[in-house]
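A single protein chain has been omitted from the complex, and every remaining protein chain is retained in its original position.
Then we have chain A:
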Amino acid sequence: FGLSLPAVAVLLVALLCLDPHGRVGSAPICAHGPSGCHIPSLADLFDRVIQHSARMHSLSNDLHSEFEQYFLPSKNHIGKIYRKCHTSNILTPNGKDNAQKLAREELTEVILKLLMAWRDPLFQLHQSMAHQQDFNSFSSNKALEMGDMAHELRKGVEKVAEKMRVLGMLGNSVTGLSAAEAMLPLSDSGEAMSDYELLYCFRRDSNKVQNYLKILKCRIVPEHDC
């Protein structure tokens, strides 16, 4: 035969790679079911998501007040210059009763729409803050983190919705999940919004998201903290 040991090893490896059944696939960690590992319950998922949204909102709050403090000293000046937020055409409940009147699916959809609408503007915000000399690196890092958090939050809420659907809590009328499109932050006049306006709008929208998630949670899993 005359084949040396290394050659044999190489051959074996090649066979393995070529073998379709030898493909390495990822097995889920909790393959053995609930007893094998701890699968987070819906309540836990909700808790995580709500914590995430709280963190996101506090970041946006910090950035906004920083902006207000250093760049726009006059309060009246603030009131006059802001324009309509680009998310204002998303219909959001503006009171408790209105929010409670909404179905879970609609509420979830609103949340996801909001989060989706902010994906690109947050990225833009970070870009413009990083390029400007006025902001220190701390602030632009916060903006970056904020954008990441919004992204993760969206993913998390999607997971929650998925879970709810699996559990049968959500009907099939949730169409917004797939239809949520990214929106460009354009104001009426077509101009891009300034950094301050973006921060102002995002602070409000993150508050909305947090509130809606809490309502959703207490409606769906009201055992604790409600």
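By our rule, a contact is a pair of C-beta atoms (placed from the backbone, for glycine too) under 8 Å apart; a residue touches a chain by one contact, two chains touch by 3 or more; residues count from 1.
Throughout what follows, contacts and distances are computed from a predicted model.
Asker: With one chain of the assembly withheld, which option in "RCC1 domain-containing protein 1 isoform X3", "Serine/threonine-protein phosphatase 2A 55 kDa regulatory subunit B", "Prolactin receptor" or "PAT complex subunit Asterix" matches that chain's UniProt protein name?
Answerer: Going by its UniProt entry, the chain not pictured is "Prolactin receptor".
Asker: Among A:6, A:95 or A:168, which residue is in touch with the absent chain?
Answerer: A:95
Asker: Against the chain that's been left off, what residues of chain A make contact? List them.
Answerer: 54, 57, 61, 75-76, 78-79, 84, 92, 94-97, 99-100, 204, 207-208, 211, 214-219, 222, 225-226
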